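Removed from the display is one protein chain of the complex; every other protein chain stays in position.
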Amino acid sequence: MSSENREHKAWREAFDFPVPGRAEKPRTKGLTMVIDKGLGLTETDDLLDLASDYVDYIKLTFGTSAFYSTRLLQQKITLVRSYGVDIFPGGTFLEIAVLQNRMEGYMERARELGFTYIEISDGTIEMSPEIRRNAIRAALRADLKVICEVGKKDPRENMPHKRMQEQIAADLEHGAYKVIVEGRESGKGVVIYDAEGKIRADELESLVKGVPNPESLIWEAPLKNQQEELIMRFGPNVSLGNIHPAEVLALEALRVGLRGDTLKACIRGLFRPVLRE
Amino acid sequence: MSSENREHKAWREAFDFPVPGRAEKPRTKGLTMVIDKGLGLTETDDLLDLASDYVDYIKLTFGTSAFYSTRLLQQKITLVRSYGVDIFPGGTFLEIAVLQNRMEGYMERARELGFTYIEISDGTIEMSPEIRRNAIRAALRADLKVICEVGKKDPRENMPHKRMQEQIAADLEHGAYKVIVEGRESGKGVVIYDAEGKIRADELESLVKGVPNPESLIWEAPLKNQQEELIMRFGPNVSLGNIHPAEVLALEALRVGLRGDTLKACIRGLFRPVLRE
Partner (left out) sequence: MSSENREHKAWREAFDFPVPGRAEKPRTKGLTMVIDKGLGLTETDDLLDLASDYVDYIKLTFGTSAFYSTRLLQQKITLVRSYGVDIFPGGTFLEIAVLQNRMEGYMERARELGFTYIEISDGTIEMSPEIRRNAIRAALRADLKVICEVGKKDPRENMPHKRMQEQIAADLEHGAYKVIVEGRESGKGVVIYDAEGKIRADELESLVKGVPNPESLIWEAPLKNQQEELIMRFGPNVSLGNIHPAEVLALEALRVGLRGDTLKACIRGLFRPVLRE
């Protein structure tokens, strides 16, 4: 929806957002990707009628879209797209298609069903750089946009940052629009998060240092402390993923200083990105 | 809804509630305040069709109501009120209005949108007793009822109990209907809760000792163990806030002994308030 057609917000004239500079849709930064484990049609409509200005992507996570009937999945995809929101199936699907040597058929079916993006990941399986590049190209040929994901789901397989940075660079070069940093649904014990879900600051900084444009990243950040810290670190227009549907407005409040934590930081002058805008 | 018009409950004749004496709506004690982080219209209708007898307030928490269109917010407020439930925006809004010197405009807009209550808090900002009193008066002048809140969101700013007790007394004297004790959405590391969300019994008792009428308090108690302990301490008609929408009936079951924990306490004779009724 263009900003001209956007509906009048209830409190627009009453006061200013404490944090200025939040990007509006359509936007290329500050994206919010919602994790969808099985929202029904009515629930989806209800969410987007309220919050579509604050949702960029809906991910039908894991292999959950396998359990939809063709009818319901097509209805849902049509509905989501009518709100100007993109939708894609979880990366686990692509990994299984690779395992079963059915990648092209997978892309075709995704497009036929109406998906607009494909996630390409190797969170669970081993995938050579060649297969990864081929998958990106196959998706683009099938007229699907591509979001890649880096990082292993299993903490025992932790990938060196150098390899993740190379993967990010290669993915973008081969045509991925953005690259997700794995955070899982739990946000615990994976990549930049410790077993309690706290951000390991040194890991974060070391990973980011080798990425030319951090705006190409979407951080999976299901927990509030993660969202808050990433907003404090990168500003209101950091791209965040695996956001629970019920948390979309709460996250937006964090972004613009309408929640205690970031409002406090504004008042104390700790919110550097604001000063920079 | 008057008790005459209330619908017949499905099991009314089948047995008696283990805990007697639960107040019915309209009531002045035993209030339940639901925290709403972004319920859609249909979801709100669905919740209240089932549970409006057990919901007294809906709080559009943080600054989330800033993201509603005027259309949707007015529809939602009208819907909520049609079920005999009051609704108010989160206190963070009032704090920002104070910061931006726009308090009167805020009150007017709240009333225009159809809100019936205003929350006045200083969980994040510093507020002098004079400004607090003026805010209460401005709200009353704008024909809004007032709920105040005491307690700081940030544990490093912990307020002495004496000052909280004075604030509670002053708020009620200046016209607040009830005073909320801060518990945040998380219920952790704030006022009477420790970092794991357990009630610090000594803090609770010391705070309550200086409050002439504990029924003037609404305890934010998002976690089940908190709800259970406060019911055990104050009886089924303690007022509780920040209740997750999906927990409304589970809380009501706790109140009247229709859940294992309080039923057990009834059987063991540990549930003192029952004996007192």
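Order of writing sets the chain letters: A and B. Residues in each chain are counted from 1.
Note that a contact is a pair of C-beta atoms (placed from the backbone, for glycine too) under 8 Å apart; a residue touches a chain by one contact, two chains touch by 3 or more.
Just so you know, these numbers come straight off a predicted model, no measurement behind them.
Across A:L31, A:L73 or A:C148, the single residue that touches the chain missing here is A:L73. On the side of chain B, the interface with the absent chain consists of residues 7-11, 13-18, 42-43, 45-47, 49-51, 53-54, 224, 246-250, 252-253, 256, 258-261, 263-264, 267, using the contact rule stated above.
One chain is missing from the display, and on chain A it is touched by residues 37-38, 40-43, 61-74, 92-93, 95-97, 99-100, 102, 105-106, 109, 113, 123-125, 153-154, 184-186.
As a convention for this text, only the chains that are shown with their structure count from here on.
Per-chain Cα centroids separate chain A from chain B by 34 Å.
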